[in-house]
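Excluded from the complex is one protein chain; the other protein chains are retained at their positions.
Moving on, here comes chain A:
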Amino acid sequence: MALLEVKNLSKTYDNVTTALQDISLSVEEGEFVSVIGPSGAGKSTLLRSINRLVDASQGTILFDGQDITRVKGKELRRVRTKTGMIFQHYNLVNRLSVIENVLHGRLGYKSALSGSVGYYTEGEKEQAFVILSKLGLTEQAYKRCDELSGGQKQRVGIARALMQEPRLILCDEPIASLDPGSSKVIMDYLREINKTMKITCLVNLHQVEVAVRYSERIIGITGGTVVYDGPAGELSERMIHSIYQSAEGGLITDVRERQ
């Protein structure tokens, strides 16, 4: 059975702007799937409706066989703990230390009170340090997040998501604000997490080459609908242009090929 199944999902904002239109897709356990498409095509909305930061207007979302489209309260918290999320702007609490931000990944499991006052068990702290060392952040553990570089912040973001012990990680443009070097580091970590920990990854990307190199499967979205869903290797030049609705030579990726 697929880990995630999206059926006929639609989303309109304020009954006016259509972000998603009748989207259906399914993701198997352990897959690494990239979502590409122009800005405003609905990639972010799609990701956010999967962990219910955005409520879908129509359609259903099945996570691990359970219909989560309308779950509330405790059940919603449980679903969210199983879904990690990584953001373009890292979305850390900048004034707190790295280790505190990583431990935030446990909040979904804790009682309202112990989470509010920041009480974590020794086991959780040990687990946080193990994850930090895996991501090469041991030395930064007690630094404040606003002292870190962009690449380091994103690794903290990944650590926070891993702390949740998720089955699925949603990445919203994880490398859009990073330089090429840090971008490679982040994408390599995501691939490693996917391969060694068997965590399913659904990644929004702007860089088509990156999507092709790292993912097994690519979903192309344009105007809120899926226009391509297939293996990364079979994504043709023509298809890319139709996803981005551009003419021959109208994309930055075309520049290199001409030389």
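Structural remarks
One rule holds for everything that comes next: a contact is a pair of C-beta atoms (placed from the backbone, for glycine too) under 8 Å apart; a residue touches a chain by one contact, two chains touch by 3 or more; residues count from 1.
Methods note: contacts and distances are computed from a predicted model.
Choosing from "OsmC family protein", "Phosphonate transport system permease protein", "4-alpha-glucanotransferase" or "Peptidoglycan recognition protein family domain-containing protein", the protein name stored in UniProt for the chain missing from the display reads "Phosphonate transport system permease protein".
Checked against the hidden chain, the listed residues A:N8, A:S116, A:T138 or A:Q245 yield one contact partner: A:S116.
Within the whole complex, the absent chain has one touching residue among A:R70, A:H89 or A:R213, and that is A:H89. The residue touching the chain not shown here, chosen from A:T45, A:T81 or A:Q127, is A:T81. For chain A, the residues touching the chain absent from view are 51, 53, 76-81, 83-85, 87, 89, 91-96, 104-105, 107-110, 112, 115-118, 157, 160, 164.
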